[in-house]
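All protein chains of the complex are present and in place, except for one that has been dropped.
On to chain A.
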Amino acid sequence: MANRTPLYDAHVKAGAKMVDFHGWDMPLNYGSQIEEHHAVRNDSGVFDVSHMTIVDVAGIDAKPFLRYLLANDVAKLTVPGKALYSGMLNEQGGVIDDLIVYFFTDESYRLVVNSATRERDMEWIHGVASDFKVTITEQPSLGMLALQGPKAEEKLKLVLGDDAFAPVAGMKPFMSEQVGDYFIATTGYTGEKGYEIVVPGDKVEQLWDDLLNVGVQPCGLGARDTLRLEAGMNLYGQDMDESVSPLEANMGWSVAFEPADRKFIGREALEQQKAAGHAKLVGLVMKDKGVLRHGQKVIVDGGEGEITSGTFSPTLGFSIAMARVPASVGETAEVEIRKKLVTVSVVKPSFVRQGKSVLA
């Protein structure tokens, strides 16, 4: 039987269409995924992300362990609560997973990793940890909600009350704060302001109900995918996997090559790849009718590539995609759609931020 989050019954009650997502019964939509998408861009929406894996790392070696395990450098984190996005790579530089790491002290961190890769991640983390004095604790009893949108702050304040909200008022992006039972972080996967809130499993339904009662739109995986793609955020398993390096997945910014004496897993492979040249992930825009889709062939100057994620952009009203192509790519490309070649523009893989187009 598939895994269920503590909110399964609440989803069904809210009219969700439930689908299998890597072994979890998750809501695809509650009617119209496009309406859910617009709610997040214009007002607020809430996603159940309780299926994600939360892993706490503690011990005197926690910092050196994570500096070796992750491609980004946790030494950048000095303010308690601060968060960092990173890839976790294999020796060949391939992406085992992408994750967010939260810093509490040099001996205490929290990782939030993908659910689809949970087993592989845990096996890898435990394997690397065996050479360090750290304890790795998975937190399966915790639930998690993502409250996103320009009105997220206003809605959270309504639900928490002024006193409980005070510690997170005006909190900058990629910060976190423990407020009573709630671990509240200003992170997300939509390109909007908002929060990811970690809650004990038995309290998550109360928070969900409270948010719905102040008019927050419940949102499913369908809207989550169009929102993250508009924001130019990668989906693990689609835009990158263990056969793809962060340099080929528009994640180069999250690899900390400096300081040069920090050893991390995959470093040598990435340095070789950097010197030899590599494919890159670009954005595609098609204003003609039709929708760019995962797997479509892309013909560019000097070679061929493939669309890794494609969709109709509800905010822009036309189709957008991410594609991995040879670095020789020019300003346009041709995509094979239903046996016809269509010319599309090539852009940076980021399309919408805070409700507005970022296309030139």
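Here is the rule we use: contacts are C-beta pairs under 8 Å (C-beta built on N, C-alpha and C of every residue); 3 or more make two chains touch, one makes a residue touch a chain; residues count from 1.
Here is the rule we use: contacts and distances are computed from a predicted model.
Novice: Just by its UniProt name, which of "Glycine cleavage system H protein", "Amino acid/amide ABC transporter ATP-binding protein 1, HAAT family", "Thiolase C-terminal domain-containing protein" or "Probable succinyl-CoA:3-ketoacid coenzyme A transferase subunit B" is the chain not shown in this complex?
Specialist: "Glycine cleavage system H protein"
Novice: Which residue from A:T5, A:Q33 or A:Q217 sits in contact with the chain not drawn here?
Specialist: A:Q33
Novice: So one chain is hidden, and I want to know which residue out of A:Y68, A:Y85, A:F257 or A:F312 touches that hidden chain in the complete assembly.
Specialist: A:F312
Novice: By the contact definition given up top, give the residues of chain A that touch the hidden chain.
Specialist: Within chain A, the residues touching the omitted chain are 17, 28-29, 32-34, 222, 226, 289-291, 293, 311-312, 338.
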